[in-house]
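Heads up, one of the protein chains got dropped from this complex, but the rest are sitting where they should.
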Amino acid sequence: MLEDELNVSIRERDQVAIIDLMGDVTTFAEEKINTAYTKVTEIGAKKILLNFRQNDYINSAGIAILIGVVTEVNRNSQRLAVSGLSQHFQRIFRMVGLSQYIDIYQDEEEALHGLASA
Amino acid sequence: MLEDELNVSIRERDQVAIIDLMGDVTTFAEEKINTAYTKVTEIGAKKILLNFRQNDYINSAGIAILIGVVTEVNRNSQRLAVSGLSQHFQRIFRMVGLSQYIDIYQDEEEALHGLASA
Amino acid sequence: MTSSPNASDDTSPERVIELRLPSRLGYEKIAMDAAGALARRMGFQADRVDALRTALAEAVTNAIEHGNQHDDAMKVLVMLTVRQDELVVSVADQGRKVLDQDKLTLTPSIEESFIKADRGGWGIWLIRELVDEVEFTTGPGGSNHVRMVIHLDKVTDGRGAGNVGR
Partner (left out) sequence: MTSSPNASDDTSPERVIELRLPSRLGYEKIAMDAAGALARRMGFQADRVDALRTALAEAVTNAIEHGNQHDDAMKVLVMLTVRQDELVVSVADQGRKVLDQDKLTLTPSIEESFIKADRGGWGIWLIRELVDEVEFTTGPGGSNHVRMVIHLDKVTDGRGAGNVGR
């Protein structure tokens, strides 16, 4: 009941595949996130936005999942961005080094704007 | 350190004495609230607004203090209103019967409007 | 204090969180915050979470003030039992004062409060009004136990979404 609290869904806007992540990003998120990533990759997405919503809990297991996604993104020559992260998790992404591989935007609009000119 | 978490201040707008209550309304609030009430009464306030802000904790001891204020307000033929209460505490005020003696408004503007025509 | 008063009155799966607080006013807020956050994560609607927060704060305040007589060294034990369809919250003090049975069914009125010197006496009434089930018992050594239950009326498992109101 307290374990898995993540909803993942996919949409597209301006040729960007948006993966909405609503809830906790922990070890329980692995299958959901990897499935979503595989799905958008199969349909040929070159630009992917992980749009975080109401994420008051992302832990080191969640970070490890995201590092896995970055590994695949690099391998597949895609571009990855994130939006909607709180200040705290933006800081964590910088600490871990994820910000070197992921463009961090405040919100979805800003991310779409940034990815359009990329 | 966890005990007293209330800031009380007084201002005036449109002939209404506004008592801002920011923080917890518990047994520790008694002196602060009574002092503020006495002060505005001494300067002749006929209409008093208790403006709650960021009150995520009002307990039964706080309710008892407010009942005390209502007692004085009735005795002194003043008019008392509250604003800024969350839905939950509006419900509690209704349950206890405070809403029969206090006009409950959503926010300060609405309260000033309501008190002006009272 | 260490034995669980309600651990065996139902079969698993249930999980228990224990919280021990010093008997000092202000610390009831920590119980309130912890139980409120748990209830929210279990999927209770905001109004139900708020109701539980208030009920628990009143029960812990009573344990601090009355049951433990503000004796800082005495602990208040709060047990949060997570079940599939309900949250059970129990509060136990160390019983330095016995809870009068006739306090349990008081229905205070604001009109009476206007003319009394002591305007208190709303705590137990609020608890009774705000939770789905409540039970007051006396434990070993005269400790007072309050056991409160709120029921989860869920239609879906989505966080906060799709729960029916009550």
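By written order: A, B and C. Residues from 1 in each chain.
The definition used in the following text is that contacts are C-beta pairs under 8 Å (C-beta built on N, C-alpha and C of every residue); 3 or more make two chains touch, one makes a residue touch a chain.
Bear in mind the structure is a predicted one, so any value in this text is a computation, not a measurement.
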Inset, instruction - Tell me which residue among A:Ser77, A:Gln100 or A:Ser117 touches the hidden chain in the full complex. - result: A:Gln100
Inset, instruction - Could you tell me which of A:Leu21, A:Ala36, A:Leu50 or A:Ile63 touches the chain that is not displayed? - result: A:Ile63
Inset, instruction - Spell out the interface residues on subunit A facing the chain that's missing from view. - result: 1-4, 24, 26-28, 57, 59-61, 63-65, 67-68, 70-71, 74, 86-88, 91-92, 95-98, 100-101
Inset, instruction - For subunit C, enumerate the residues touching the unshown chain of the complex. - result: 2, 15-22, 24, 27, 29-30, 33-34, 37-38, 41, 72, 80
Inset, instruction - Touching the hidden chain in the full complex, which residues of subunit B are there? Just list them. - result: 1-2, 5, 7, 22-23, 54
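The rule we apply is simple: only the chains that are shown with their structure count from here on.
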Inset, instruction - Between the chains shown, work out who touches whom and classify the graph as line, ring, star, complete or other. - result: line
Inset, instruction - Averaging only over C-alpha atoms, locate the centres of subunit B and subunit C and give their separation in whole Å. - result: 27
Legend entry - For subunit A paired with subunit C, centre-to-centre distance based on mean C-alpha positions, whole Å: 40
Legend entry - Whole-Å gap between the CA centroids of subunit A and subunit B: 46
Legend entry - For subunit C, residues that touch 2 or more chains besides their own: none
Legend entry - Touching two or more other chains - residues of subunit A: none
